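Note that one protein chain of the assembly has been removed; the remaining protein chains are unaltered in position.
To keep things simple, chains are lettered A, B and C as they appear, and every chain counts its residues starting from 1.
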Amino acid sequence: MRIGVIGASGYVGGEIIRLLLSHPKVDVNIVTSRQHAGNYLHRIHPSLKSFTDLVFSELDYSKISDKCDLVFTAVPHGNALEIVKNLYDLGIKVIDLSADYRLHNADDYEKWYKFKHPYPKYLSKSVFGIPEIHRDEIKNANLVSCPGCMAVTSILALYPLVKNNIIDKEHIVVDSKIGSSGAGANVVLATQHAMRAGVIRPYKPANHRHTGEIQQELDEIAKTHVNISMSPHAVDIVRGILCTSHTFLTKDIIEKDLWKIYRNEFQNEKFIRLIRDKKGFYKYPDPKFVVGSNFCDIGFDIDYDNKRCIALSASDNLMKGAAGSAIQNMNIMSNFNENDGISYSPLTPV
Amino acid sequence: MRIGVIGASGYVGGEIIRLLLSHPKVDVNIVTSRQHAGNYLHRIHPSLKSFTDLVFSELDYSKISDKCDLVFTAVPHGNALEIVKNLYDLGIKVIDLSADYRLHNADDYEKWYKFKHPYPKYLSKSVFGIPEIHRDEIKNANLVSCPGCMAVTSILALYPLVKNNIIDKEHIVVDSKIGSSGAGANVVLATQHAMRAGVIRPYKPANHRHTGEIQQELDEIAKTHVNISMSPHAVDIVRGILCTSHTFLTKDIIEKDLWKIYRNEFQNEKFIRLIRDKKGFYKYPDPKFVVGSNFCDIGFDIDYDNKRCIALSASDNLMKGAAGSAIQNMNIMSNFNENDGISYSPLTPV
Amino acid sequence: MRIGVIGASGYVGGEIIRLLLSHPKVDVNIVTSRQHAGNYLHRIHPSLKSFTDLVFSELDYSKISDKCDLVFTAVPHGNALEIVKNLYDLGIKVIDLSADYRLHNADDYEKWYKFKHPYPKYLSKSVFGIPEIHRDEIKNANLVSCPGCMAVTSILALYPLVKNNIIDKEHIVVDSKIGSSGAGANVVLATQHAMRAGVIRPYKPANHRHTGEIQQELDEIAKTHVNISMSPHAVDIVRGILCTSHTFLTKDIIEKDLWKIYRNEFQNEKFIRLIRDKKGFYKYPDPKFVVGSNFCDIGFDIDYDNKRCIALSASDNLMKGAAGSAIQNMNIMSNFNENDGISYSPLTPV
Partner (left out) sequence: MRIGVIGASGYVGGEIIRLLLSHPKVDVNIVTSRQHAGNYLHRIHPSLKSFTDLVFSELDYSKISDKCDLVFTAVPHGNALEIVKNLYDLGIKVIDLSADYRLHNADDYEKWYKFKHPYPKYLSKSVFGIPEIHRDEIKNANLVSCPGCMAVTSILALYPLVKNNIIDKEHIVVDSKIGSSGAGANVVLATQHAMRAGVIRPYKPANHRHTGEIQQELDEIAKTHVNISMSPHAVDIVRGILCTSHTFLTKDIIEKDLWKIYRNEFQNEKFIRLIRDKKGFYKYPDPKFVVGSNFCDIGFDIDYDNKRCIALSASDNLMKGAAGSAIQNMNIMSNFNENDGISYSPLTPV
């Protein structure tokens, strides 16, 4: 299959290309970057030196139309609105990594992103790209919108709890901690090393816009409204995210039964590992042990005093949280093996 | 004033000594360590080379009785039970950094620490060492028990909310993130650099024993029972702690009024800085900007959709979270200026 | 091919297994660990959960003899002396990761390791495992001894300079910087996170024992004695090593010609990338951009004022510096493709 990557100079774009270059069934034909057009790809992604001689080009729809069957768009939020529509209209399959087609309801863009969506009817064509929840729809989709790393990581941990209707829907607190690559390649004072190293930095503790997509998905699963209270924090790692979802059980349920619920949902999922060990030092999910892989590690603990279930989920924000999920979606859309090109073991210690 | 430090080879012990060596009104006469007795202090705390020629000694009550007016005990939990009692009985003022005399109710030791407290009647002699809440009692105390870093940092942020009775007492989630020095100098696989670097590691997400002291203090402030749902996480820094306290407002209250409540409680406190800036990059508390100081930086954000108030508090776990608070308590007990020896500005960037 | 890994609980052992589990032509049948015998492998190497159900066993020569064609030994220096000899005598191919069979001259063990080698005649059977230099010998070897990460990384950068006889043999300074995984899983105060994070720690600046193997190889290449002045430093990363080799040119040679010399030696080598770019930010080798791969990136700069050539080489100490090289050697010994199972691109950013 012939692939294009639009917005190929960012961390997500680079990760998509890294994975595709070792994927058994695809060729990367076009990689675009406005800023770096004409430059070798490996000048911006030095790791890929000796893997490819690709050169960044400007976005050119007719070339893409000629040379690509499927395109990944990895441009900043807002910039994908036109591009995705145009590619879709050209009959090219699109996997979008931005937020521009994640929300189904056009009003939600006004609420969370403060703009009026210009192509509301395309929203219904877009499938939300979590295979563990929407695999059948993805199979037949022409447009898949990949969730943000905070969304996919928290939704997967909360999914069994919400679906089985065992938690208080008013008090779902998602406290997430994320590495610096999640912020993208933004060159600002706050992300430069001397200011960013050593932080535990809350950002947008209330009303973070990724709340919108978590809300949307969990509402749909719950078939009613749930309250998602999400607060992200930047921590001093590059890759990885942990979501700590504090929920309150509405039923008397013990650990063993809760494991059954989780196993029931996820036992056949290749990219979800359920984590709980009473011995050893990997007792709960920790991104340290998924870095480089497409796994979302999920576990939980129960605080019986407060009837609290702490659902924990860890992933590599550039893999399962972005590029890995995107390839997983491509594999499903293309009838490839779902783990083609993304079956890496985590790299530990790193 | 003549000082002894028992358990002087750990990180907290070392930090107490570092501060005392520059304190204008005290002399450190005795530093003990079973493991390192006979060794120069600076062999274990290399930073203090050229500041002192102190040598570790074995714990000897008669020497302490001769040479010390006040003693800091910084030994592991459980080990302070005898020592503190003995020193107290000798008429020496004690500031204990362990948990052994923090809880007022002997039953709570069985619940949280799984042992029967051998000296329950000494518990009532012990004042809980948060000056911002118990200053008057500390002034006259002979035994002060310093809270753990998670306790002091979260209690200070929650104090105005609980005291003013504006939050739901059933759903108080404290999600804390802490650096590696908080674990003490335990030499185990899980804390060695290659395994500990890069983690976002949940530990004891339910029933962490420091919950007990947070519970005790907030119950007392609320004059009723509150439910504290606390979950700590180890992150990849050495020094610093952030507590994200997710609470739910029971009143319609806007930001401006909530600031009033906080200012009202803390405006005269030298070691509390209220943080909220709409511009710049220090919008919320972050331990990055308190490291090396005795500050607890406090701020909040309101999530009106969910009526959630996210109270944020950051401190240096070895300073305000341990040794700094201990010296602050000493200053109060001794009628020194409260900020003598602990008025350092944070060290940034570091 | 059927494989055993002895000393499978360390970082190097874990990395060998990680690579072998995805290698197209081998099965891992036995993994031994005295300390963890009976435990699941993934309890010590959590990343490998879901990749294998292997269980650590005790070292049992008859089982190994039955079930393994080739064995990797990844035990601490000194511990491999007996094991390697025994396996060799059983007719099993051995790839040893310790230093016990790296030096050809028994006297050198007395000089560098302060012990008398018990099996000196086995030293001549052992091939030094740098394929780029000893590929033909490795092909037919039954015992390959893999170099330490400082050795392989520095030797590869110095090889063209020494072989072409263009540098002063008296003044070769190798200043190396290495991550914490290079120290192995030693649980001591100096390697625990709070003490090891943030260091730039010189260790053994003179007479570090890995000098012996660098010396041996370069002497052989030079066909005369060269003076290797090596000093290692621990820095605050987990994975990766940079060797800065300061050499002094004995000929007037310009950059272009020096590139020719390097290209001449390495142009067909799959795992060596020559790095020099005048633009972009990857101008010189940096382990950041090889982590997770088997590359040794090599580059240089010339300081004409001092006739100094600074040869720079970067690798992942657990890959090209240990496990990756070991698999590369296995591939050569077994007539597999040389890059089978080790053709990963670096993981960046991480």
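Going forward, a contact is a pair of C-beta atoms (placed from the backbone, for glycine too) under 8 Å apart; a residue touches a chain by one contact, two chains touch by 3 or more.
As the structure is a computational prediction, the values presented were derived from the model and not from experiment.
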{"item": "Contact list for the unshown chain, restricted to visible chains", "value": "A, B, C"}
{"item": "Touch criterion as defined above, residue of C:L48, C:I214 or C:V350 at the omitted chain", "value": "C:V350"}
{"item": "Full-complex contact with the absent chain, from A:G4, A:G148, A:G198 or A:G324", "value": "A:G198"}
{"item": "Chain B residues that touch the omitted chain in the full complex", "value": "11, 14, 18, 21-22, 39, 43-51, 181, 238-239, 273, 275, 277, 279-282, 289-293, 295, 343-350"}
{"item": "Touching residues (missing chain, whole complex) on chain C", "value": "171, 173, 175, 177, 189-190, 194-195, 197-203, 205-207, 227-229, 231, 233, 235-237, 240-242, 244, 246, 248, 281, 283-288, 291, 301-306, 308, 310, 312, 314, 349-350"}
{"item": "Residues belonging to chain A that touch the chain removed from view", "value": "11, 179-181, 183, 185-189, 191-194, 196-198, 236-238"}
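Keep in mind that, in the parts below, only the chains that are shown with their structure count from here on.
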{"item": "Chain centre separation (chain A, chain C; CA means) in Å", "value": "36"}
{"item": "Where chain B and chain C are represented by their mean Cα positions, the distance between them in whole Å", "value": "45"}
{"item": "Residue list for chain A, restricted to those that touch at least two other chains", "value": "281, 291, 349-350"}
